[in-house]
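Every protein chain of the complex appears in place save one, which is left out.
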Amino acid sequence: MSGPVGPLSRIPAAVKLAVLFGAGIGLYLITWWPALVGTLVVAVIAVLATREPLVRLTRPVTGLLIIIGAVVIMTGLTTGWPAARLSGLRLMTLCLVAYAISLSTRFAEFLAVVERLLAPTARIGLNPARISLALALTVRFIPDLRATYHGIREAQYARGLQNRPIATLVPLIIRTLQSADQIAEAIDARAYDTAHSTKESS
Amino acid sequence: MTTVHTADHGTDRGSSTRNTVLIATFAALIAAMGLVPPISIGIIPVPITLQTLGVMLAGALLGPVRGMLSALIVVVLSLCGLPILAGGRGGLGVLVGPTGGYLVGWIPGALVVGLIVTFWAIRRRNTVIRYVAVALAAMVGGILVIYAVGVPWTSVVTGLPLGTSALGSLVFVPGDVIKAVITALVAVTMHRSYRSLLG
Partner (left out) sequence: MLNVVQFWSGDLSGSARPVAGPVRLSGVSVVRDGRRVLRDIDLELNDDRTAIIGLNGSGKSTLVRLLNGLVRPTAGQVRIGDLLVGRDDRRIRRLVGFVFQHPENQIVMPVVADDLAFGCRNLGLPRAETEQRITTVLAELGLTDLAERESHTLSGGEKQLVALAAVLVMEPSLIVFDEPTTMLDLANRRRLQRVIDGLPQQAVLVTHDLELAAGYRRVIVLHDGRVAADGTPEQAIACYRDLCDRVFAR
(Lines give C-alpha, C1' and ligand atoms only; values in the text may rest on other atoms or scores of the structure.)
Protein backbone atom coordinates (compact mmCIF):
# COMPACT_ATOMS: atom_id res chain seq x y z
CA MET A 1 0.00 0.00 0.00
CA SER A 2 1.54 3.31 -1.04
CA GLY A 3 0.75 6.61 0.57
CA PRO A 4 -1.23 9.48 -0.88
CA VAL A 5 0.26 11.31 -3.87
CA GLY A 6 -0.50 14.50 -5.76
CA PRO A 7 -0.17 18.17 -4.85
CA LEU A 8 -2.69 18.03 -2.01
CA SER A 9 -0.71 15.41 -0.12
CA ARG A 10 2.07 17.93 0.42
CA ILE A 11 -0.17 20.37 2.29
CA PRO A 12 -0.03 19.87 6.07
CA ALA A 13 -3.04 18.03 7.47
CA ALA A 14 -3.84 20.82 9.93
CA VAL A 15 -4.12 23.34 7.08
CA LYS A 16 -6.43 21.04 5.12
CA LEU A 17 -8.63 20.54 8.15
CA ALA A 18 -8.81 24.30 8.64
CA VAL A 19 -9.85 24.67 4.98
CA LEU A 20 -12.61 22.12 5.43
CA PHE A 21 -13.80 23.87 8.56
CA GLY A 22 -13.83 27.18 6.72
CA ALA A 23 -15.65 25.64 3.74
CA GLY A 24 -18.27 24.20 6.08
CA ILE A 25 -19.20 27.69 7.18
CA GLY A 26 -18.39 29.65 4.03
CA LEU A 27 -20.52 27.55 1.68
CA TYR A 28 -23.64 28.31 3.68
CA LEU A 29 -23.01 32.03 3.21
CA ILE A 30 -23.20 31.67 -0.58
CA THR A 31 -26.77 31.90 -1.83
CA TRP A 32 -26.20 32.56 -5.55
CA TRP A 33 -26.22 29.19 -7.25
CA PRO A 34 -23.81 29.85 -10.15
CA ALA A 35 -21.12 30.63 -7.54
CA LEU A 36 -21.77 27.25 -5.93
CA VAL A 37 -21.31 25.60 -9.33
CA GLY A 38 -17.89 27.26 -9.32
CA THR A 39 -16.99 25.86 -5.89
CA LEU A 40 -18.21 22.43 -6.98
CA VAL A 41 -15.88 22.52 -9.97
CA VAL A 42 -13.00 23.39 -7.62
CA ALA A 43 -13.96 20.46 -5.39
CA VAL A 44 -14.06 18.07 -8.34
CA ILE A 45 -10.60 19.25 -9.41
CA ALA A 46 -9.37 18.70 -5.84
CA VAL A 47 -10.61 15.11 -5.88
CA LEU A 48 -9.03 14.48 -9.30
CA ALA A 49 -5.76 16.01 -8.03
CA THR A 50 -5.44 13.18 -5.51
CA ARG A 51 -4.80 10.93 -8.53
CA GLU A 52 -7.06 8.28 -7.06
CA PRO A 53 -7.93 5.85 -9.89
CA LEU A 54 -11.36 6.66 -11.34
CA VAL A 55 -12.52 3.07 -10.84
CA ARG A 56 -12.03 3.40 -7.10
CA LEU A 57 -13.90 6.70 -7.10
CA THR A 58 -17.09 5.38 -8.68
CA ARG A 59 -18.48 3.52 -5.66
CA PRO A 60 -18.18 6.23 -3.01
CA VAL A 61 -19.27 8.96 -5.45
CA THR A 62 -22.32 6.95 -6.51
CA GLY A 63 -23.23 6.52 -2.84
CA LEU A 64 -22.84 10.25 -2.34
CA LEU A 65 -25.02 11.02 -5.38
CA ILE A 66 -27.80 8.75 -4.11
CA ILE A 67 -27.82 10.35 -0.64
CA ILE A 68 -27.69 13.90 -1.98
CA GLY A 69 -30.20 13.10 -4.73
CA ALA A 70 -32.64 11.93 -2.04
CA VAL A 71 -32.07 15.11 -0.06
CA VAL A 72 -32.61 17.26 -3.17
CA ILE A 73 -35.89 15.52 -4.00
CA MET A 74 -37.14 15.84 -0.41
CA THR A 75 -36.18 19.49 -0.24
CA GLY A 76 -37.68 20.16 -3.68
CA LEU A 77 -41.00 18.62 -2.69
CA THR A 78 -41.20 20.30 0.71
CA THR A 79 -39.55 23.71 0.32
CA GLY A 80 -39.19 24.30 -3.41
CA TRP A 81 -36.70 23.64 -6.17
CA PRO A 82 -34.42 26.72 -5.91
CA ALA A 83 -33.62 25.77 -2.30
CA ALA A 84 -33.09 22.16 -3.38
CA ARG A 85 -30.60 23.28 -6.04
CA LEU A 86 -28.60 25.33 -3.50
CA SER A 87 -28.56 22.60 -0.89
CA GLY A 88 -27.57 19.91 -3.40
CA LEU A 89 -24.66 21.94 -4.76
CA ARG A 90 -23.43 22.85 -1.28
CA LEU A 91 -23.56 19.30 0.02
CA MET A 92 -21.87 17.88 -3.04
CA THR A 93 -19.07 20.47 -2.79
CA LEU A 94 -18.52 19.96 0.91
CA CYS A 95 -18.52 16.16 0.70
CA LEU A 96 -16.11 16.19 -2.25
CA VAL A 97 -13.73 18.59 -0.47
CA ALA A 98 -13.82 16.35 2.61
CA TYR A 99 -13.26 13.33 0.41
CA ALA A 100 -10.30 14.94 -1.34
CA ILE A 101 -8.74 15.76 2.04
CA SER A 102 -9.25 12.22 3.31
CA LEU A 103 -7.71 10.77 0.14
CA SER A 104 -4.67 13.03 0.26
CA THR A 105 -3.79 12.64 3.93
CA ARG A 106 -2.17 9.74 5.71
CA PHE A 107 -4.00 8.32 8.68
CA ALA A 108 -0.91 8.92 10.83
CA GLU A 109 -0.97 12.63 9.91
CA PHE A 110 -4.53 12.95 11.11
CA LEU A 111 -3.61 11.19 14.32
CA ALA A 112 -0.74 13.61 14.83
CA VAL A 113 -3.15 16.54 14.44
CA VAL A 114 -5.55 14.93 16.92
CA GLU A 115 -2.73 14.47 19.41
CA ARG A 116 -1.67 18.09 19.02
CA LEU A 117 -5.25 19.24 19.53
CA LEU A 118 -5.43 17.07 22.64
CA ALA A 119 -2.19 18.36 24.16
CA PRO A 120 -3.90 21.19 26.12
CA THR A 121 -6.20 18.63 27.81
CA ALA A 122 -3.24 17.79 30.06
CA ARG A 123 -4.10 20.96 31.93
CA ILE A 124 -7.56 19.72 32.83
CA GLY A 125 -6.19 16.48 34.19
CA LEU A 126 -6.45 14.26 31.12
CA ASN A 127 -3.44 12.39 29.85
CA PRO A 128 -2.79 12.92 26.14
CA ALA A 129 -0.29 10.05 26.06
CA ARG A 130 -3.00 7.74 27.39
CA ILE A 131 -5.45 9.00 24.77
CA SER A 132 -3.05 8.38 21.93
CA LEU A 133 -2.32 4.92 23.34
CA ALA A 134 -6.07 4.23 23.32
CA LEU A 135 -6.34 5.38 19.70
CA ALA A 136 -3.40 3.19 18.64
CA LEU A 137 -4.78 0.20 20.55
CA THR A 138 -8.15 0.55 18.85
CA VAL A 139 -6.57 0.58 15.40
CA ARG A 140 -4.45 -2.39 16.39
CA PHE A 141 -7.33 -4.53 17.65
CA ILE A 142 -10.13 -3.84 15.13
CA PRO A 143 -8.88 -6.59 12.77
CA ASP A 144 -8.47 -9.03 15.67
CA LEU A 145 -12.02 -8.43 16.87
CA ARG A 146 -13.32 -8.87 13.35
CA ALA A 147 -11.54 -12.21 13.18
CA THR A 148 -13.00 -13.18 16.56
CA TYR A 149 -16.48 -12.18 15.38
CA HIS A 150 -16.13 -14.29 12.23
CA GLY A 151 -14.84 -17.21 14.26
CA ILE A 152 -17.82 -17.08 16.60
CA ARG A 153 -20.25 -16.73 13.70
CA GLU A 154 -18.75 -19.77 12.01
CA ALA A 155 -19.07 -21.76 15.22
CA GLN A 156 -22.73 -20.69 15.47
CA TYR A 157 -23.44 -21.70 11.89
CA ALA A 158 -21.76 -25.04 12.46
CA ARG A 159 -24.16 -25.65 15.33
CA GLY A 160 -27.12 -24.43 13.31
CA LEU A 161 -27.58 -21.26 15.35
CA GLN A 162 -28.01 -18.67 12.62
CA ASN A 163 -29.11 -15.18 13.48
CA ARG A 164 -28.98 -15.46 17.24
CA PRO A 165 -27.48 -12.10 18.16
CA ILE A 166 -27.24 -12.90 21.88
CA ALA A 167 -25.46 -16.19 21.22
CA THR A 168 -22.91 -14.26 19.14
CA LEU A 169 -22.58 -11.14 21.27
CA VAL A 170 -22.08 -12.69 24.69
CA PRO A 171 -19.06 -14.79 23.70
CA LEU A 172 -17.72 -11.90 21.62
CA ILE A 173 -17.85 -9.57 24.62
CA ILE A 174 -16.39 -12.17 26.99
CA ARG A 175 -13.46 -12.66 24.61
CA THR A 176 -13.07 -8.89 24.35
CA LEU A 177 -12.85 -8.60 28.13
CA GLN A 178 -10.35 -11.46 28.36
CA SER A 179 -8.21 -9.89 25.65
CA ALA A 180 -8.42 -6.55 27.44
CA ASP A 181 -7.02 -8.12 30.61
CA GLN A 182 -4.17 -9.78 28.75
CA ILE A 183 -3.36 -6.63 26.79
CA ALA A 184 -3.36 -4.50 29.95
CA GLU A 185 -1.04 -6.98 31.61
CA ALA A 186 1.34 -6.96 28.64
CA ILE A 187 1.36 -3.15 28.61
CA ASP A 188 2.11 -2.94 32.33
CA ALA A 189 4.82 -5.56 32.00
CA ARG A 190 6.53 -3.32 29.46
CA ALA A 191 6.88 -0.58 32.07
CA TYR A 192 4.06 1.56 30.70
CA ASP A 193 2.26 2.62 33.86
CA THR A 194 5.49 3.36 35.61
CA ALA A 195 6.66 5.61 32.82
CA HIS A 196 3.95 8.12 33.56
CA SER A 197 4.03 8.40 37.31
CA THR A 198 6.92 9.93 39.13
CA LYS A 199 6.29 8.23 42.44
CA GLU A 200 6.42 4.54 43.20
CA SER A 201 3.04 3.14 43.92
CA SER A 202 2.92 1.13 47.08
CA MET B 1 -3.28 -22.63 34.44
CA THR B 2 -3.85 -20.33 31.56
CA THR B 3 -5.53 -17.24 30.22
CA VAL B 4 -7.58 -14.95 32.41
CA HIS B 5 -5.91 -12.79 34.98
CA THR B 6 -8.18 -9.97 35.88
CA ALA B 7 -7.12 -6.91 37.76
CA ASP B 8 -9.16 -7.80 40.83
CA HIS B 9 -6.86 -10.63 41.81
CA GLY B 10 -5.65 -9.18 45.04
CA THR B 11 -3.50 -6.67 43.25
CA ASP B 12 -4.07 -3.01 42.68
CA ARG B 13 -1.80 -2.73 39.71
CA GLY B 14 -2.49 -0.60 36.68
CA SER B 15 -6.23 -0.18 36.96
CA SER B 16 -5.78 2.90 34.78
CA THR B 17 -4.02 0.82 32.14
CA ARG B 18 -6.88 -1.65 32.26
CA ASN B 19 -9.38 1.18 31.79
CA THR B 20 -7.46 2.54 28.81
CA VAL B 21 -7.42 -0.92 27.27
CA LEU B 22 -11.12 -1.54 27.98
CA ILE B 23 -12.04 1.74 26.32
CA ALA B 24 -9.90 0.88 23.31
CA THR B 25 -11.12 -2.71 22.93
CA PHE B 26 -14.76 -1.61 23.13
CA ALA B 27 -14.05 1.07 20.54
CA ALA B 28 -12.59 -1.70 18.39
CA LEU B 29 -15.72 -3.76 19.08
CA ILE B 30 -17.99 -0.92 17.92
CA ALA B 31 -15.85 -0.57 14.81
CA ALA B 32 -15.87 -4.33 14.17
CA MET B 33 -19.67 -4.29 14.30
CA GLY B 34 -19.62 -2.15 11.16
CA LEU B 35 -18.89 -5.44 9.39
CA VAL B 36 -22.53 -6.27 9.04
CA PRO B 37 -23.58 -4.57 5.82
CA PRO B 38 -25.87 -1.58 6.36
CA ILE B 39 -29.44 -1.65 5.14
CA SER B 40 -30.85 1.65 3.95
CA ILE B 41 -34.56 2.00 4.40
CA GLY B 42 -36.80 4.88 3.48
CA ILE B 43 -36.06 8.17 1.88
CA ILE B 44 -33.70 9.62 4.48
CA PRO B 45 -30.56 7.65 3.91
CA VAL B 46 -29.48 6.73 7.43
CA PRO B 47 -28.26 3.17 7.14
CA ILE B 48 -29.32 0.69 9.82
CA THR B 49 -26.15 -0.49 11.42
CA LEU B 50 -25.18 -2.74 14.27
CA GLN B 51 -22.77 -0.06 15.40
CA THR B 52 -25.36 1.77 17.47
CA LEU B 53 -25.82 -1.55 19.25
CA GLY B 54 -22.11 -1.39 20.01
CA VAL B 55 -22.53 2.15 21.33
CA MET B 56 -25.42 1.12 23.59
CA LEU B 57 -23.40 -1.86 24.84
CA ALA B 58 -20.32 0.28 25.53
CA GLY B 59 -22.42 2.59 27.73
CA ALA B 60 -24.30 -0.25 29.41
CA LEU B 61 -21.23 -2.38 30.10
CA LEU B 62 -18.45 0.14 30.77
CA GLY B 63 -20.48 2.92 32.38
CA PRO B 64 -20.83 6.56 31.35
CA VAL B 65 -17.26 7.85 31.13
CA ARG B 66 -15.52 4.85 29.64
CA GLY B 67 -18.48 4.13 27.33
CA MET B 68 -18.48 7.70 26.07
CA LEU B 69 -14.72 7.61 25.48
CA SER B 70 -15.11 4.40 23.43
CA ALA B 71 -17.69 6.09 21.23
CA LEU B 72 -15.52 9.20 20.98
CA ILE B 73 -12.56 7.13 19.77
CA VAL B 74 -14.63 5.52 17.02
CA VAL B 75 -15.88 8.93 15.90
CA VAL B 76 -12.38 10.44 15.89
CA LEU B 77 -10.85 7.49 14.04
CA SER B 78 -13.60 7.41 11.43
CA LEU B 79 -13.26 11.13 10.79
CA CYS B 80 -9.52 10.60 10.39
CA GLY B 81 -10.42 8.43 7.41
CA LEU B 82 -10.31 4.91 8.84
CA PRO B 83 -13.03 3.01 6.94
CA ILE B 84 -14.68 1.68 10.08
CA LEU B 85 -18.24 2.92 9.78
CA ALA B 86 -20.94 0.60 8.50
CA GLY B 87 -20.28 -0.42 4.90
CA GLY B 88 -16.63 0.66 5.09
CA ARG B 89 -17.38 4.37 5.20
CA GLY B 90 -15.20 6.86 6.96
CA GLY B 91 -13.57 10.21 6.43
CA LEU B 92 -14.60 13.79 6.94
CA GLY B 93 -17.35 13.51 4.35
CA VAL B 94 -19.48 11.64 6.87
CA LEU B 95 -19.31 14.52 9.30
CA VAL B 96 -20.34 17.21 6.83
CA GLY B 97 -22.95 14.95 5.24
CA PRO B 98 -26.62 14.79 6.24
CA THR B 99 -26.12 11.83 8.61
CA GLY B 100 -23.17 13.30 10.52
CA GLY B 101 -25.28 14.05 13.59
CA TYR B 102 -26.19 10.42 14.08
CA LEU B 103 -22.46 9.70 14.32
CA VAL B 104 -21.61 12.59 16.66
CA GLY B 105 -24.68 11.68 18.74
CA TRP B 106 -22.99 8.40 19.70
CA ILE B 107 -20.79 10.31 22.15
CA PRO B 108 -23.54 11.78 24.39
CA GLY B 109 -25.63 8.68 23.62
CA ALA B 110 -23.15 6.27 25.23
CA LEU B 111 -22.74 8.70 28.14
CA VAL B 112 -26.47 8.79 28.86
CA VAL B 113 -26.90 5.00 28.51
CA GLY B 114 -24.01 4.57 30.94
CA LEU B 115 -25.39 7.07 33.44
CA ILE B 116 -28.86 5.54 33.56
CA VAL B 117 -27.60 1.95 33.68
CA THR B 118 -24.95 2.56 36.33
CA PHE B 119 -26.96 4.72 38.70
CA TRP B 120 -30.43 3.31 38.22
CA ALA B 121 -31.18 0.42 35.89
CA ILE B 122 -28.65 -2.17 37.02
CA ARG B 123 -29.55 -1.59 40.67
CA ARG B 124 -33.14 -2.83 40.28
CA ARG B 125 -33.63 -5.88 42.50
CA ASN B 126 -36.28 -7.63 40.46
CA THR B 127 -34.73 -9.38 37.48
CA VAL B 128 -37.55 -8.61 35.06
CA ILE B 129 -37.59 -4.97 36.06
CA ARG B 130 -33.81 -4.85 35.66
CA TYR B 131 -34.07 -6.08 32.06
CA VAL B 132 -36.77 -3.52 31.30
CA ALA B 133 -34.81 -0.74 33.02
CA VAL B 134 -31.62 -1.44 31.04
CA ALA B 135 -33.65 -1.57 27.81
CA LEU B 136 -35.18 1.80 28.72
CA ALA B 137 -31.74 3.24 29.42
CA ALA B 138 -30.55 2.03 26.02
CA MET B 139 -33.59 3.61 24.38
CA VAL B 140 -33.15 6.97 26.10
CA GLY B 141 -29.42 7.20 25.37
CA GLY B 142 -29.25 5.17 22.18
CA ILE B 143 -32.38 6.51 20.50
CA LEU B 144 -33.58 9.78 22.07
CA VAL B 145 -30.17 11.34 22.59
CA ILE B 146 -28.67 10.19 19.29
CA TYR B 147 -31.75 11.35 17.34
CA ALA B 148 -31.75 14.63 19.27
CA VAL B 149 -28.38 15.33 17.68
CA GLY B 150 -29.02 13.63 14.33
CA VAL B 151 -32.40 15.14 13.40
CA PRO B 152 -31.46 18.85 13.72
CA TRP B 153 -28.09 18.09 12.09
CA THR B 154 -29.84 16.74 9.00
CA SER B 155 -32.03 19.85 8.96
CA VAL B 156 -29.12 22.24 9.22
CA VAL B 157 -27.00 20.47 6.62
CA THR B 158 -29.76 19.93 4.07
CA GLY B 159 -32.11 22.79 4.80
CA LEU B 160 -35.01 20.35 5.28
CA PRO B 161 -37.61 21.40 7.86
CA LEU B 162 -37.10 19.86 11.29
CA GLY B 163 -40.44 18.06 11.11
CA THR B 164 -39.60 16.33 7.83
CA SER B 165 -36.20 15.31 9.15
CA ALA B 166 -37.78 13.92 12.34
CA LEU B 167 -40.48 12.10 10.40
CA GLY B 168 -37.87 10.54 8.16
CA SER B 169 -35.90 9.27 11.14
CA LEU B 170 -38.93 7.39 12.49
CA VAL B 171 -38.33 4.49 10.11
CA PHE B 172 -35.27 3.56 12.11
CA VAL B 173 -36.97 3.49 15.48
CA PRO B 174 -38.19 -0.14 15.26
CA GLY B 175 -34.67 -1.39 14.46
CA ASP B 176 -33.19 0.68 17.26
CA VAL B 177 -35.76 -0.59 19.75
CA ILE B 178 -34.71 -4.14 18.90
CA LYS B 179 -31.09 -3.13 19.51
CA ALA B 180 -32.03 -1.69 22.90
CA VAL B 181 -33.71 -4.97 23.86
CA ILE B 182 -30.62 -6.93 22.76
CA THR B 183 -28.48 -4.54 24.80
CA ALA B 184 -30.55 -5.30 27.89
CA LEU B 185 -30.36 -9.07 27.39
CA VAL B 186 -26.59 -8.99 26.89
CA ALA B 187 -25.77 -6.38 29.55
CA VAL B 188 -27.74 -7.98 32.39
CA THR B 189 -26.17 -11.37 31.61
CA MET B 190 -22.68 -9.88 31.47
CA HIS B 191 -23.03 -7.91 34.70
CA ARG B 192 -24.12 -11.06 36.48
CA SER B 193 -20.90 -12.88 35.56
CA TYR B 194 -18.54 -9.88 35.68
CA ARG B 195 -19.61 -8.02 38.80
CA SER B 196 -16.62 -5.72 38.83
CA LEU B 197 -17.25 -4.40 35.34
CA LEU B 198 -18.84 -1.08 36.20
CA GLY B 199 -16.71 -0.48 39.31
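Just a few scattered comments:
Chains here go by letter, A and B, matching the order in which they are written, and residues are numbered from 1 within each.
The rule is short, and it goes like this: contacts are C-beta pairs under 8 Å (C-beta built on N, C-alpha and C of every residue); 3 or more make two chains touch, one makes a residue touch a chain.
Predicted model only: the values in this text are computed from it and were never measured.
Considering the full assembly, A:R190 is the residue among A:R59, A:H150 or A:R190 that touches the omitted chain. Only one residue from A:R56, A:R116 or A:R140 touches the chain missing from this view: A:R140.
Touching the omitted chain from subunit A are residues 133, 136-137, 139-140, 143-144, 147, 179, 182-183, 185-192, 194-195, 197, 200-202.
Here is the rule we go by: only the chains that are shown with their structure count from here on.
Centroid to centroid, with C-alpha atoms defining each point, subunit A and subunit B lie 17 Å apart. Listing the residues of subunit B that touch subunit A in their complex gives 3-7, 12-14, 16-18, 20-29, 31-33, 35, 43-45, 57, 61, 69, 73-74, 76-77, 79-82, 84, 89-93, 95-99, 157-161, 164, 168, 182, 185-186, 189-190, 193-194, 197. Those residues of subunit A lying in contact with subunit B across their complex are 17, 20, 24, 63-64, 66-67, 70-71, 73-75, 78-79, 83, 86-87, 91, 94-96, 98-99, 101-102, 105, 107, 110-111, 114, 130, 133-135, 137-142, 144-146, 148-149, 165-166, 169-170, 172-174, 176-185, 187-188, 192-193, 201.
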